[in-house]
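Below is a structure I'd like to ask you about.
With one protein chain withheld, the remaining protein chains of the complex are depicted in position.
Chains: A, B and C, in written order; residue numbering restarts at 1 for each.
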Amino acid sequence: MGLNVDKLKQMYYHMNLIRRFEEKVDEHSKKGDIPGFIHLSIGQEACQTGVMHVLTENDYKFPDHRSHGICLLSGSSKEKVMAEIFAKKTGLCEGKGGSMHIADVEVGNMGNNAIEGSITATSLGTAYASKYRDEDNVTAVFIGDGTCGRGELHESMNMAANLKVPLIYILVNNGYAISTRAEEAHSFPEHLSDRAAGYDMPSEVVDGNDVKKVYNAMERAVNRARNGEGPSMIELLTYRWQGHFSGDPASYRPGNEVEKWKEEKCPIKNLRSKLENKGVQAGTLDKLEEDALKEVEEMVEFALNSPEPDLEDATKYIYAEKYESMKEGE
Amino acid sequence: MGLNVDKLKQMYYHMNLIRRFEEKVDEHSKKGDIPGFIHLSIGQEACQTGVMHVLTENDYKFPDHRSHGICLLSGSSKEKVMAEIFAKKTGLCEGKGGSMHIADVEVGNMGNNAIEGSITATSLGTAYASKYRDEDNVTAVFIGDGTCGRGELHESMNMAANLKVPLIYILVNNGYAISTRAEEAHSFPEHLSDRAAGYDMPSEVVDGNDVKKVYNAMERAVNRARNGEGPSMIELLTYRWQGHFSGDPASYRPGNEVEKWKEEKCPIKNLRSKLENKGVQAGTLDKLEEDALKEVEEMVEFALNSPEPDLEDATKYIYAEKYESMKEGE
Amino acid sequence: MRQLKFSQALNEALHQEMERDEDVFVLGQDVGKMGGDFGVTKGLWKKYGEKRVIDTPLSEAAMLGLSNGAAFTGLRPVVEIMFADFITECFDQIVNNSAKAHYMFAGQLTAPIVLRTANGGGFRAAYHHSQNPEAWLMNIPGITVVAPSTPYEAKGLLTASIRSENPIVFFEHKMLYSTSGEVPEENYELPLGKAKVKKEGTDVTVIASMKMCEYALKAAKELEKEEISLEVIDPRTLVPFDKETIFDSVAKTNRLVVAYEAPKTGGYGAEIAGLVNDEMFEFLKAPVKRVASLDSPVAFSPKLEDHILPGYEEVLNGIKEVIDY
Partner (left out) sequence: MRQLKFSQALNEALHQEMERDEDVFVLGQDVGKMGGDFGVTKGLWKKYGEKRVIDTPLSEAAMLGLSNGAAFTGLRPVVEIMFADFITECFDQIVNNSAKAHYMFAGQLTAPIVLRTANGGGFRAAYHHSQNPEAWLMNIPGITVVAPSTPYEAKGLLTASIRSENPIVFFEHKMLYSTSGEVPEENYELPLGKAKVKKEGTDVTVIASMKMCEYALKAAKELEKEEISLEVIDPRTLVPFDKETIFDSVAKTNRLVVAYEAPKTGGYGAEIAGLVNDEMFEFLKAPVKRVASLDSPVAFSPKLEDHILPGYEEVLNGIKEVIDY
């Protein structure tokens, strides 16, 4: 499936949607409307958009802690994504999950998990289920460069390759794990994803700020997986413009590093100029941007106006099945 | 340091010593003199001997569960090794440790641990200590092919290479993890140790039944480590003649696999014929074999005649330092 | 009725459940070709093939992860962790994923896994093959811990565990594997979350699971000679446990002993003692006595191990203490 202009325009809309979403979340996090701490993906929109455009609602997705864009493009009700982040009863997880634990099983979002790397193990299971049932859906699991330190990733890659399950590791390498640069704490030849070779697993490194390249790499990986050729890893080189979490001053970053990425490598600017080169009118693109903002503002409205969870739901869902001996509420 | 005939004769003695030791342990395990279950290294003596001849008592050693040969060649009182396996008070760990938890810190044996792979993490620490103190001793950690599945190995290799610590991973690949062949449960290109490249770490694969080759590979790795060039992995291809533990019928092994290894690849026969080719008299070699047996028999005598631990020692050593509030015995 | 060994009863439950429900599959080290370290998965690989019986590498975290993920899609994984001491290697997946997934995603998914594992001492295998880690799992809402003490219960509780929607840690005391008992051929479930009064009595209640249950029943026989009547309760499900049965019994006997094999401090019986103290305070005629291991790791020497772990003598003496109080 090629990337025609319509599809690219849709991607443009989605990247703007993520950008605006994150900006609003940042704003409301700082205002105190959003509880807890929040990880933003501004600057990384092409990774999420390119990957998600290849996947369908039947595919299993495991977002990482920097998850909003993935949740938005999974096919969920977008306002419910926002409401979840605002800890509202109308959220996808009834306000119980929040930014780091959002699932929407209907559309294949199997939930993120704030223990970094643990989803690399969990995702083995959905991928194995596809194989078990002889279905052709795939599983995509998102991890960061820092998370490559986790033992679970190794266990997962070894088993995934041995079992030949349809699992794609999306390594979003934004250069930092909080304050620590990948090369400061890890050892690898040229790229972190070169390790895939040790499991006899294909890998690719692509510019994570070029949505077309991300899309194409993902499509290759998904095709392999759907054809029964097993797992692969794609490493997307990118950068987060914000600190690790909303509010992090990120003073650990040298000089004008952020500015350089903003100016030279903005994924949205990058796609915009491609689209303009293809003859799309500036006005059309501006309109997409405005629409994205409007859509996000509606989500925020929805979230702000939604009620908090009910107290009696605090102990709901602890056990999926209650034993006879349990008293009510347990 | 080359391998002259004297050194080879010493190695010949040691390989026989391990073989006889394991045979006696097998015998007394089956008789019920030795409690618990016991892992034997018959067939793998060249791995242990080659590696241990490069190391000194100042180097840190982490034996795995198939540990007896390593303990014997560490410089410990050998009868205390045997007594430990017999759960006697005179054992290296006063009968508290047994075959899977023997340490002799005086000679750098830092103890094995029956949670497979966990020593790959622990060994980072002794290696780091050498670097910290600017000492030129190295750490050697033993693992099997099956243990390569463990996440801790990945975490260890990544950190070891990043910190450039003097750590050598001795991967004793005997083809099986209990009943499971390496290629049945793992995925790797040609060799398991090819994964070292993913950490930018040197590795070598050698015939683990040729003690000279083991020695030479180990010497290269140790030299690198002592020169501050960081960790490496050496993979020793070998085979265990017995089942996984003393008494395991090992019916999972195909046809005449064991016989082939015994006949064509016996590490002791192999070295014997090399020594004979170098002009060493058969009588000299026979004498070494007899001496080895005699030494082992003395160890067994010692162990059999040793007392069991005292009951009042059951709760000794739980806390290294007692708090004032603790009552006696706690 | 037909006699089976504990391990055979478990094996039969697996065979029948895999036959009944093709969503059930088994994974673990050496569970396939070899049939498991203790023979519990014998014959499954031959019958159901490698899709449904996976020989895994030594990757406990990934094994649990695979189980959780598969369970999220409705499959029914039964994962064997060879020794209970190794749950330390997959503790995150149990605590932070299996136990919480249903709750944190507001009921959208369930994690119906069964983690089978061999626990307990007496095997002469020391520190890393002997522990009784049920207490590590008692402060984790969402998890269910099941522990049979006879072949009959082994089969019925494993069957129920496989059918349950909840994530379950299923302890198999390794010194019970070769014990024998009557086991029906057809498949059957025993209720989870429900304790079993193994012997009715009036003077002292003894709560004892797994290997300790045998000691308690033996003590009951012994004390009958002295006309002391013990009520022996096997909790069967350790977490969440059946308070009602325990309270009813204590209301009758006014004396309670809890026997468990783990170290005394912070062990399983601490919660029971605490709870009974709280809710049955007026009924108690003597303090709740805990008979347990010394607060020590399990040493290798059999002489030391036997001293550290509680045996029949300790259980009997504990009961006498409560009677004599």
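The rule we apply is simple: contacts are C-beta pairs under 8 Å (C-beta built on N, C-alpha and C of every residue); 3 or more make two chains touch, one makes a residue touch a chain.
This one's a predicted model, so the numbers in the text were calculated from it and none came from an experiment.
J.: With touch as defined up top, name the shown chains that contact the chain not shown.
T.: Contacts of the unshown chain, counting the full complex: A, B, C.
J.: Where the complex has a chain not shown, which of C:239, C:259 or C:309 is the residue touching it?
T.: C:239
J.: One chain is left out of this view; which of A:19, A:61, A:78 or A:96 touches it in the full complex?
T.: Counting the whole complex, the residue in contact with the absent chain is A:96.
J.: Which is it among C:244, C:279 or C:313 that touches the chain not included here?
T.: The missing chain is touched by C:279.
J.: Which residue numbers on chain B touch the omitted chain?
T.: That gives, for chain B, the contact residues 60, 92-94, 96-97, 101, 103-105, 110-111, 113, 115, 118, 120-129, 131-132, 139, 151-152, 155-156, 158-159, 162-163, 316-321, 323-326, 330.
J.: Take the complete complex as the reference. Which residues in chain C touch the chain that isn't displayed?
T.: 85-86, 88-89, 91-92, 95-96, 99-100, 103-104, 126-128, 133, 135-136, 138-142, 239-240, 262-263, 265-267, 269-279, 281, 284, 286-290, 295-297, 299-300
J.: Applying the definition given at the start, please give the residues of chain A touching the unseen chain.
T.: Touching the missing chain: residues 35-37, 87-88, 93, 95-98, 100-101, 113-117, 146-151, 177-180, 184-186, 252, 308-309, 311, 313-315, 318, 330.
Just so we're on the same page, only the chains that are shown with their structure count from here on.
J.: Could you tell me which pair, B-C or A-C, is linked by more C-beta pairs in contact?
T.: A-C is joined by more C-beta pairs in contact.
J.: Centre to centre, by mean C-alpha position, how many angstrom separate chain A and chain B?
T.: Here chain A and chain B have centroids separated by 45 Å.
J.: Distance from the CA centroid of chain A to that of chain C, rounded to the nearest Å?
T.: Between these chains, centre-to-centre, one finds 40 Å.
J.: Can you check how far apart chain B and chain C are, centre to centre, with Cα atoms defining each centre and the answer in Å?
T.: Each chain's C-alpha centroid was found; their separation is 35 Å.
J.: Multi-chain contacts in chain B: which residues touch at least two other chains?
T.: Only 148-151, 184-186 qualify.
J.: Tell me, which residues of chain C touch at least two other chains?
T.: In chain C, the residues touching two or more other chains are 56-57, 59, 61-62.
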